[in-house]
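Taking it in order: structure first as structure tokens, then the write-up.
A protein chain is absent from this complex, but the other protein chains hold their places.
Each chain carries a letter (A, B and C) given by its place in the written order, and its residues are counted from 1.
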């Protein structure tokens, strides 16, 4: 399985001559959406079912800085999922050196079109199964190699 | 009447140590939306009426570069409006020195919820009148001081 | 003292029809930079002294969503400062209703031009004094009204 990769763009840099810290939050989203797509159900299908999955909280610890042109590899892991709440962690490393760029976490809920919280188990069995599988991969593996992005 | 102002943010800079050129396109939008609000009808009201006003084309000629922390003043002018097509020009100057940063232009149409072009004269007389007034101000003034943002 | 305000822009929304969550991280930066400016020493002066102040970690808990055109008020508080590490918290509320949009925190260090950590007490007494004053305001006030942005 391929690892998710993002190439740092010029427009993502700031005058510190590195990628602006807010972009990592966007890269987490890119990676999360790709994880769903590879898991079999893209995020656009969730919205088509009338469910949105907003970010409830996000955090990021920056270890080293990413330069323009560098490629980073991002590994997402479903840390928690119970149908109501979803927690995903992210590890961002530079492709060549594998140097850690940052780690972070995003927490999500699921809302219907009226903005009411829903339990995916009832509201969307397909997505419920997919996230459960992704979470299982994580916990099955004592070596923590369960991410669908890991080889 | 106040001139529209925007302060250049750190996250808008790139590693050239000036504001990234794509942000001016966003500033044009900020200014255009503020012009509508000051004209009496905010853009959100247009969307509430089921009409959107997408950008059909945009251009920008960059004269000098904007640094982090500088305040720019933007003057929008309604160059053309016939109910079907709207053309707005923009002049961006640094606040203190009045040095020209860039000039640009955006062209717009009006679409209903099904994506079909509409004539504002029928589809929304309120907005039709507002844009007509803004355009008139421009043409009434041989000295070209017709923008509602000019004093 | 004025509260820091930001108007939610159209280009900051996403197809969930609210402001994209990554933008709050950028608003924290806007507010932080404004706090420094009002404190007497703008961030550009720090860079002129050869010191940068990167973000070491950031987090945000989203409570409610911000719509296009809404104005939010942001209150920053210097939670910790010892010359080496700076921690600022943020409270974002919608201007009219005062509804809480989100709370967050950013943690920072100080680096010289070679990327080595510095203690502001030695490296820049001016900034050291300013941040100390901002932190003192916070702790002096049992009612937690110490932010320079609070009235």
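Definition applied: a contact is a pair of C-beta atoms (placed from the backbone, for glycine too) under 8 Å apart; a residue touches a chain by one contact, two chains touch by 3 or more.
Bear in mind the structure is a predicted one, so any value in this text is a computation, not a measurement.
Undergrad: Just the residue numbers, please: which parts of chain A touch the chain that's not shown?
TA: Contacting residues on chain A, toward the hidden partner: 9-11, 26, 29-30, 33, 42-44, 68-69.
Undergrad: Since one chain isn't shown, list which residues of chain B touch it in the complete complex.
TA: Those residues of chain B that touch the unshown chain are 15-16, 21-23, 25-26, 29, 47, 52, 54-62, 65.
Undergrad: Give me the chain C residues in contact with the hidden chain, please.
TA: Considering the whole complex, chain C reaches the absent chain at 10-11, 13-18, 20, 22, 68.
Keep in mind that, in the parts below, only the chains that are shown with their structure count from here on.
Undergrad: Round to the nearest whole Å and give the separation of the Cα centres of chain A and chain B.
TA: The separation of the two C-alpha centroids amounts to 36 Å.
Undergrad: In angstrom, rounded to a whole number, how far apart do the mean CA points of chain B and chain C lie?
TA: Centre separation, chain B to chain C: 30 Å.
Undergrad: Hey, how far is the Cα centre of chain A from the one of chain C, in Å?
TA: 26
Undergrad: Note the residues in chain A that touch 2 or more other chains, in rising order.
TA: 15-16, 22
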